[in-house]
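Read through the structure below, which is laid out as structure tokens, and then see the notes.
Of the protein chains in this complex, one is absent; all others appear in place.
Read from first to last, the chains carry the letters A, B, C and D; within each, the first residue is number 1.
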Amino acid sequence: MAEFINLYLIPGIAIGCIYALGAVGISLVFAILRFAHFAHGDVMTLGAYIAYSLVAAFGWSVYAALPFALLGGAIACVAIDRTVYRPFRRAPGIIVVIASFGVMLVLRSAIQLGWGVDVLAYETGIRRPLPLFGDIRMAQKHIIIIAVSIAIAAALHWFLSSSRMGKAMRAMSDDADLARVSGIDTERVVRWTWLIGGGLAAAAGIFAGINTKLHPGIGWDLLLPLFAAAILGGIGRPYGAIVGGLSIGIAQEVATYPWIGGDPLVPPAYKNAVAFFVMVAMLVWRPTGLFKGRVL
Amino acid sequence: MALLEAQGMVGGYGGMDILNGVDITVDTQEIVVIIGANGAGKSTAMKALFGLVALRGGNVRFDGADVTGLAPNHLVARGMGYVPQERNVFRNLTVRENLEMGAFLKPAATARVMAQVFDLFPVLAEKAKQPAGELSGGQRQMVAVGRALMAEPRLLMLDEPTAGLSPLVMEQIFERIVAVNRAGIGILLVEQNARQALAIAHRGYVLATGRNRFAGTAAALLGNPDIGQSFLGG
Amino acid sequence: MIRVDNITKRFGGIRAVDDCSLHVTKGSITGLIGPNGAGKSTLFNIIAGTFPPDGGSVQLDGVDVTGWPAHRLFRAGLARTFQIAHEFARMTVLENLLAVPAGQAGENLLTAWTGWARVRREEAAIRQRAEAVLGELRLEHVAHELAGNLSGGQKKLVELARTMMWQPKVVLLDEIGAGVNRTLLSEIAGEIERLNRDHGYTFFVIEHDMDLIARLCHPVIVMAEGRVLTQGSMAEIRRNEAVIEAYLGGGRTNQNGAGIGAA
Amino acid sequence: DDTKIGILFDITGPIASFIPPMMDSVTLAIDEINDGGGLLGGKAVAAVGDTTGTTQGAVDAATKLVNIENVPVIAGALMSGTTLAAANAVTIPAGVPQISPTATSPDFTTLNDNDFVFRIVPSDAYQGVVLARLVLDQGIKTVALTYANNDYATPLATGFAAAYKAGGGTIAAEVKHEEKQQSYMSELGTLAKDKPEALVLIAYAGDSGTTIVKEALENGLFTRFVGTDGLRDNKLIEQIGAENLADSFFTSPSAPESEAAAAFEALYTAKFQTTKDKIFIGQTYDSVMLAALAVEKAGSTDRAKVRDALREVASAPGEKILPGEWKKAKELLAAGKDIDYSGATGEMEFDGNGDIPGVIGHFVVEGDGYKQVGLVNP
């Protein structure tokens, strides 16, 4: 049991948190701008590298760098939106998806040019996990990742449900034209969407870097599970994305537990297949995701 | 002084001009109706007034200031309200949320004005928690009008507010329009229920192929046999 | 022609249609009126197979068609319009009509590839019919416009035009009048009468314009809260207190004019 | 006239992180050639193609090198898959000799290549056997085995598993893992179940390798790791700490007499100020050098001639040429003498299949680097 929790469940939750943070941004962008943001993984990477620069330049802990990197990711997204996506506001979603594919290539190569392609780490060496109770142990990084994710999710919930901007986002996700007619400054809503989505993506990227290590493909490698999480939750449903991220993260780890006999139930090389299988099965059962997606 | 004054509006979608010089004036305290055949450009004219269709010629003044090309949110802030003909409710938001969105720029008055709207359309109070997309066609229309009223505008522009409403509700809507108007709000109305609309209006315009065809007092338009023949169903 | 027995449809908590039974006789133009939200469109959607009922049955021409998918019902002779226009937005108006007739040879890909001559012949006939329909509805000048770019009223006309492309036994019209110019509407009414008279089409019409209902429909069925409230000729209906209270109102704006207003 | 040497590397894509030092190695070789009198009476120029780490990209880039850049010989590609695709679809039909510095797949041995495809690393089949020998020699009787699901690790692991079992070892658990994952704890759970003595880990340090070692150590699941050249990377020491790798050991293709290796080490250090050995730089240097020597020997850019010359400059007999001795080689060739290139990573004695037998070194961590403590014979 302890082994199950330590080696399967807790890492699964941590991964789930990373998925969730990234997927929330994808879901928000989807809700407001109606397209699947392909470059989201690379925004994650960018955030992770900004944090790395701060860690390397000032000797900070990565957690101290986190807020700044969040801001960096947020601002980068707003800048990208202005230069690339804005002309496509009234274009069909698929066009913007393709534009974001271009952005993805640009971002990734810019990161490769700026930071190189070497594999980096925020901190080196071995850190033993902290004993919690009994045989249950948890790595410090996992505690922090999970705690910060919960805090971010709570803040997001407050923002979306209680703030005026959150309400405006809901309206715009439903019908942008009508939102404009109602007096909502839609460009401001778009800006906030990118700020939040970009910030959360940066956080996800940094956590992914903390969890393993840093390289220019770190975000791209997570992109498909992120989309799976966002869809699983229901398109444009940030809460759904959180649940979706956690489900996928946990499912793919836990599926390799030797539930029957001594061998892993699913060969570990099929972990990603598990994520997709869960998603497809889910969609067959509930065609618009867990949370019946479409608007916030 | 005219509350709204548009002169020589020329514009349309993409490269094509739908409006070929449309003039519309609404005075404070006035109810003005636009009528015309389907596709005459009535909705386009409304959108142009509200900054939703780019104008290539002409100008729009509201309350003495030139508002040509201003974005809708600025117009709402200045006191214009608009109910589009199609897609005029937030389908996934509840009725209450729809109304709240109408008051986005004036959140303080939300509760008070919403009570008034519920007074006007009691069925909306019943359905307050239901997504607007699940309402019947007529109920949606009420939500749409209610939403626009929430901002307490000084000029209310309604594009076929009674389309699809039962006679009873249509009557109520026209009554309310009159009441709203009496409270000092200018009304600009596009209607196919033209006789009924002209009955409550002060003045009217007839548009044809993107141009002003007739203009005059409501009584004059109602009395004109040509207009009756071609636009009011004889 | 259409027989509805004890149809019920629930959406979440509300019963949009509640144990509703009615009958549309062959060759009639039957009106369906009722307050907004009475369940009229929902009933149409169930009859036309757009969604299945929760209970009850529908018969078309004596055949039990409950739960049949929409495309099958259409082929069985039932055509309908939608209250909120469902145009094919990225197709031209003409194509919107050409797409209608069921069982076109060219809808089979193999025939399209191999039997082109036949496809062409068929197409010419369909096109001729489409052009005639467009003319009748004053849409010829927008025939090559994308339907998504039409004005609100024009879209409703396209809805109607599509039903005229097919020889149905029965046509369900859901508020074709809303947003349509009154002069044009009265011409459409004439067309409906002609189709009914000359071709024997049965019409089942939802409409809020009492002038139109009075001119066209007999009998008129009144629905309220998901059930049939009453039924009869328009003259009878106009006198019914319950209907006046729930639906017609004082009728001041309704009967040509002398209104409540400022004018 | 300048002479181009084709460099077909997987610059972007899954092994991007290996590339920069390897490119330095290319520069090192090209500069040495040009400083030592150039190539064929002109300068040597590297014409670089990027496979992007995919089949499509490899074929596309190789096509450009062969047809637009008109190279007489290609060094590359690196991954077995891209190398195979480029060879099959482009270089073999076009008759361009191709020397891969790193492609280890056993498929190359049997490739029907008209003798145009060479490689200067031993086949995975071979390194796997050697690895098994070494593990057994260390007295380790039961291991857990995990390997990355890629064209480098899979054949190595297969070779290892067969040889190790044949030699009397027990593989307590064997898990194939996907690269690029966020966690390998569940894999490690399976692997550590029967508490084997060591974890044989065949993966790239820059990818899953480091993560697995780290998670295993942190959770106290394994303390002893056995790796191959993919893992024997300074990143591993940097990120894990040398003290945590004291019991671990590694294999890697190596040079028998360290004279050549030392010469290369000195050259590289002098130019790029780093003493740490970086992965695959020796092979890269050797492949470029061999390519250039073959062209020089052939005396022209005729591709078939270059291919024939390649075997002659690479194999004994002949005067030994070490890294850094381009000038000498050029003079000898001009004088019509036979030469034998002795590379940074070993003698380049190609067999009939274009493979080299190779020598595998046994490495341990010492200080903050790797130290070769012996050679292993199968």
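Some points to look at:
Methods note: a residue touches a chain if its C-beta (ideal position, glycine included) is under 8 Å from a C-beta of that chain, and two chains touch if they have at least 3 such contacts.
The rule is simple: contacts and distances are computed from a predicted model.
Remark: of the listed names "Branched-chain amino acid transport system permease protein", "Phosphoribosylformylglycinamidine synthase subunit PurS", "Heme exporter protein B" or "Monovalent cation/H+ antiporter subunit A", the one matching the undisplayed chain in UniProt is "Branched-chain amino acid transport system permease protein". Here is the thing to keep in mind: the chain we left out touches A, C, D in the whole complex.
Only one residue from D:A94, D:L136 or D:A304 touches the chain missing from this view: D:A94.
Of the listed positions C:T8, C:T92, C:N196 or C:T230, the one in contact with the omitted chain in the full complex is C:T92. The chain that is not drawn here is touched, among residues C:T8, C:T50 or C:N196, by C:T50.
Interface residues of subunit D facing the missing partner chain: 1, 4, 11-14, 19-20, 23, 26-27, 45-50, 52-57, 59-61, 63-64, 66-70, 79-82, 84-85, 88-90, 93-94, 105, 107, 111-112, 149-151, 154-155, 176. Residue positions on subunit C in contact with the hidden chain: 48-50, 69-71, 74-75, 79-80, 82, 86-92, 95-96, 98-100, 102-109, 112-113, 116, 119-120, 122-124, 127, 144, 146, 162, 166, in rising order. Those residues of subunit A that touch the chain absent from the view are 30, 36, 38, 84, 87-88, 91, 94-95, 97-99, 101-110, 112-113, 224, 227-228, 231, 235, 267, 269-270, 272-273, 275-277, 279-280, 283-284, 287-289.
The rule is short, and it goes like this: only the chains that are shown with their structure count from here on.
Chains touching both subunit A and subunit D: none. Averaging Cα atoms per chain gives one point for each, and the point farthest from that of subunit B is the centre of D.
The central chain of the assembly on a C-alpha centroid basis is A.
With centres taken as mean Cα positions, subunit C sits 27 Å from subunit B. With chains as nodes and touching pairs as edges, the resulting graph is an open line.
By the touch rule above, subunit D contacts subunit A in their complex via residues 12, 14, 16-17, 19-20, 149, 175-178, 180-183, 185-190, 193, 205-206, 210-211, 214, 217-220, 235, 238-241, 244. Within the complex, the subunit B residues that touch subunit C are 13, 31, 36-40, 42-44, 85-86, 123, 134-139, 141-142, 160, 163-172, 174-175, 178, 181-182, 192-196, 198-202, 217-219, 222, 229-234.
Every residue of subunit B that touches subunit A in the complex is listed here, in rising order: 50, 52, 71-73, 76-77, 82, 84, 87-93, 97, 100-102, 104-105, 107, 147, 151.
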